[in-house]
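Submitted below is the structure of interest, expressed as structure tokens.
A single protein chain has been removed from this complex, and every other one stays in its place.
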Amino acid sequence: MKRIISANNLLLVGIVVVGAAILGMATSGQFFGPVSMTSFFRFVSVPILIGLAQMITLCVGQLNLAVGAIGGVAACFTGVIVTSWGVPPWIGALVAVLTGAVLGLANGLLVVGTRINGFIVTLAMSQILIGVQYALVGTRTIERKAWPELAAFGRSDILGIPTIFLMTLVVAVIVALYFAQTVSGRKLLASGGNASAAQLAGISTDRALIVAHTLSGLLCGVAAMVSISFLPGVNTTVGGDWLLPSFAAPIIGGVALAGGTVAVLGTVLAAMVVRLVDAASPIFRFDAEVVNFVVGAVVLGTVALGKLREVQASRHASRIRSLRAEAALAEVKR
Amino acid sequence: MTVALEVRNLRKTFPGVTALADANLTLEAGSVHALMGENGAGKSTLIKIVTGVQGADSGSLILDGEEVSFANPLEAMAAGIGVVHQERNVVREFTVGENIALSAVPRRAGTVDWRRVWRESKRCLDMLDLDIDPRTPMRELSAAQIQLVEIARGLYRSAKVLLLDEPTASLSNDEAERLYTVVHQLSAEGTAIVLVSHKLDEVFAHCDAITVLRDGSTVMPSQPIADTTHDEVVSRMVGRTLADLEVEEREVDRTATPALELADVSTAAGHRRISLAVHPGEVLGMYGLVGAGRTELARAILGLDRVVGGEVRVEGKPVRIRSVRDALRRFRIGYVTENRKEEGVFLLQSITRNVAVTVWSEISRALGFVPGRAERSAVQAQIEALDIKISSQDQLAGQLSGGNQQKVSLAKWLAARTKVLIIDEPTVGIDVRTKRAFYELIWRLADDGMAILLISSDLAEMVTLADRIVVMDQFIVRGVVENTHDYPLMSAAVMSHIHGSSVEAS
Partner (left out) sequence: MSRLSHAARAEIRSPRALLVVLIVVLVTTLAILKPAFLNGPFVIAPLLTTIAIFTVVGLAQMVVLSIGHMNLAVGQLAGVGALVMGASFENLGVPLLVGLVLGVLASTALGALAGWIIAKTGVNSFIVTLAMSFTLLGLIPTLYKSWSTGQAFTVSPAGFEAIGRGTFADVCMFGYCGSNAVPLMVLPALGCMAVIWYFYTCTRSGREVLMTGSSVKAAELSGIPTARRTILAHALSGLLAAIAGFLLAASTGSFTPAIGSEFMLSSFLGPILGGTLLAGGLVSIVGTALGITLTSVIRKGLELFGVGLETLNVLLGVILLAALATDRLRLLFARRRPAKATESAATLAVELEEAEAHR
């Protein structure tokens, strides 16, 4: 419980509340209208999912640059098999998730097998997958009338809250429980927190890396499925703008870059903050690119702050040492 | 008395170095058995083999009368062998209980059975009379508490044998006492304990038997402590080659202005009122145990940490050293680091670059141009002066032996013509013959007028080399003693300063 009510999370909740209030006032309350709210929650689902996907790789000290590419290939592959091979849409949705997991597994196996820096592996994979994505759909867009059931799912809501958002929340809860309660999740955190301590305790850090990348890919697959259900169609642009939000959410949400921690609530809240900034752009009439600018700057600030806190901690340790030294001096004088 | 563990003729080699040649040890149940030896004698390798981190090339381990061999640490743990390493190795993001149970987390259908985690870990903590709630985050504990938790972790799988590697290295006196109380409690309950330590006084106070390793072989096999003396142990540890070393009686002119002087210096790292002075031609030793603050003091002298009180004087004049570059170029102070592989040499760079790195700023001309020939000849001079064995200056430092790497690490300071040299733990991981060559090298440098500040935790080394010994502990100077080169007397004098009481020499 203590972790959930952390200072960082409280700050984020505060920002969400204040931000929503500002938008509400600027639109004379229209922001809180049913259409606007539904749209907001619908469009925050993918940022949350990809933020969680990145969070999982971050917790073992890795980076996943292929978040967008995995999602794009999963979405387009599903699009192709539903339209060209007549696969029922719901199976297609499942295939999207599985494709993500398989691609994530490939990343993990490459990183462990070749011992190459995870950044380069996922960078190379993202280039490869972008090519694959083009090979799948080329310049056309597969429209959503090919999967009416999924599109209906994407439009549906329960008591005004979009179903895909509720599903996303369920996924978030599952992820949180995975890391808090399952042995597998704790092993991932141990590997990321202190790899040598984990190894001495018999935990295979290699396996942890593979599992982390696979789960990351799986969540990208879920994000792909969600995208299919509410986008007008799939083409090569799916996943193209996923990279920054996937990092921004966990970093602003309080996940350490070195690994060993997760922050599901923080990631969800941070994704909402980023989404609020996005929603503000048409209201306050600044370009979508300014959002990139702001988010980039905030990420920079958050990381710099985190390092500052580390410096303060070491100064604290020095202070304790000097106090001890004073005491020891007094002893010697006696 | 039953034999809990027997190590027979263990041998282990790595490419280029024999870590263990013929190691033997007989550990009785319920005893506290000391394992001693110089750095590089093979203690860590022995521990790694017993705890399943590495396999031996030949020889056998016999646990409770049965021959065993461990493929990984888990197997050793399951067999009842626990270990607390010298370096803290915990997952700071987890709680105390989870760290203790890490090697075998109680589970129920894939999820963690937290209730059992807290219960089992509490059991281990209670065994040691530790009043720590297993739900406490690891981050909130002090270094000493973390060490005790690691002992609890070592007991988690009901350890028959517990290995402690330098357990009191960074503990205060009270904390060390607390630790030994726990150790005796455990041995009374039947656990066999192996204590790796270089603190002779602690070993003689708390252990029942002692085994000494030197150059990978057992030179004092499982001797009851009552049957041996400080002197004998030390001489077994250092061996004939060093014990017979002709110690130079050198004249040091203490009336000259000190090359480097600290007057009541306090630092941001925590030092308080440090006073010492090194004269040209003098070897001033700084003795202390790990955590005494000596390396941190060196870093402060070099400008890597702030001096917040007192004065640093170079050749009598008060100075403010702002960076390592400052220390080198303005005051000709150099520092040979203890961590050779990561801080002393650039493993993947050529010998030329490794040695010339400190002189580039001097020999470079317009636009920063470095004349290649001047660079190589400056380096060649040092290679010859120090007799470094290389096939060509283009060789990469990582291809050299440990001893030659250490020489390269030293060479760059000589190339820069430093006048004050701080040498930090110079002979860690170096074989005895090269060690001797190093000692002679240090004396030669001092004879040529270099002021040397020697940091070492090896008392035998200190007693051999230094003219005077500054004793440090807990970031202050406890005392300064003139070195008579008589080990038992010096050991007693030094220890009395550290423990704050007078101890009669045996």
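We just call them A and B in the order they show up, numbering each chain from 1.
Just so it is clear, contacts are C-beta pairs under 8 Å (C-beta built on N, C-alpha and C of every residue); 3 or more make two chains touch, one makes a residue touch a chain.
Small disclaimer: the values here were computed from a predicted structure and weren't measured.
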Listed residues A:Phe77, A:Trp147, A:Tyr178 or A:Phe247, member touching the removed chain: A:Phe247
Touch criterion as defined above, residue of B:Val3, B:Ala263, B:Val324 or B:Val480 at the omitted chain: B:Val324
Touching the absent chain when the full complex is considered, from B:Thr229, B:Gln349 or B:Thr484: B:Gln349
Those residues of chain B which, in the complete complex, touch the missing chain: 14-15, 54, 302, 304, 323-325, 327-329, 335, 337, 339, 342-349, 353, 357-358, 360-361, 364, 367-370, 391-392, 394-396, 398-399, 412
Touching residues on chain A - with respect to the absent chain: 63, 110, 114-117, 119-121, 123-128, 130-135, 244, 247, 251, 257, 287, 289-297, 299-300, 303-304, 307-308
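Simple rule for what comes next: only the chains that are shown with their structure count from here on.
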CA centroid of chain A to CA centroid of chain B, Å: 44
Of all residues in chain B, those that touch chain A in their complex: 53, 72-74, 77, 89-94, 98-99, 102-103, 105, 107, 110-112, 172, 266, 268-273, 293, 473-476, 478-479, 500
Contacting residues of chain A [partner chain B, same complex]: 181-184, 186, 189-190, 193-194, 196-203, 260-261, 315, 318-322, 324-326, 328-329, 331-332
